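The structure follows.
The complex appears here minus one protein chain, its other protein chains still in place.
Let's look at subunit A:
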């Protein structure tokens, strides 16, 4: 009997009522205070970023020259910048980009990580070359390389896809293809162990083709480590993007992200410290809450901890 079925079986004995795996995971997750607080904060930020512009209706690109470098007020809750643009509107707008970059880059990284991990774990012949490729990518100096790639390919992509889409595609893609390695290693380890289990052997013995074994029998069993690294991947991607923007090599000022707002605000921080404070605070809160959610998910999905 596998760990999961045994735990479910024990739960049945104790409580008489059948309990699903999802229910167990959810119960454990809600017991993790940090994870619950993280979920609440993260949901709040996501909702604010999506629906905020409907309530706070100032256009983030509108320059009100009579209201430059203002502090916090009711009209401008986070103040205004040196061109008289409203900071709250810009933070909300920037959050859309930052979060979108985080999610899409994470999705790309998870796709490559899972693909490489499953192929390396399942097909013995691919294991050596793919893992050597992973080691090679791990040895690459990521931040310098990202900076270099952006510097070199920014203009070409801008002229092909337009200034906003071009830089978005570039950043999301390069963050994605430089952060799949940890996932690939974890997935490979799990697949190697799963491959030897009886249910995979049974599936093989009735002639199930490899792709169906992978999709039907292996994928559902490796979902939990993938979910944990996906959560943490969002946080890393958001930080990487802001670091690039902060060094002036990310998104342009008229299409800001939180990192870009920090970069632009850094020159004016003696006049209006709130320009640095708010984007940085929102960025840090997002990353912190996502990290806590990841922590809680890891505990909830780990059968050794769950049910204790």
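One rule holds for everything that comes next: a residue touches a chain if its C-beta (ideal position, glycine included) is under 8 Å from a C-beta of that chain, and two chains touch if they have at least 3 such contacts; residues count from 1.
In this section, contacts and distances are computed from a predicted model.
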Checklist entry - Of the options "Glutathione transport system permease protein GsiC", "Nicotinate dehydrogenase subunit B", "Multiple sugar-binding protein" or "Outer membrane lipid asymmetry maintenance protein MlaD", which is the UniProt protein name for the chain that has been left out of view? => result "Glutathione transport system permease protein GsiC"
Item to check | Residue of A:58, A:91, A:287 or A:301 touching the missing chain in the full complex | outcome: A:287
Item to check | Touch list for subunit A against the chain that is not drawn | outcome: 34, 135-136, 138-145, 147-149, 151-153, 155-156, 235, 239, 242-243, 246-249, 259, 262, 266, 269-270, 273, 276-277, 280, 283-284, 287-288, 291-292, 295
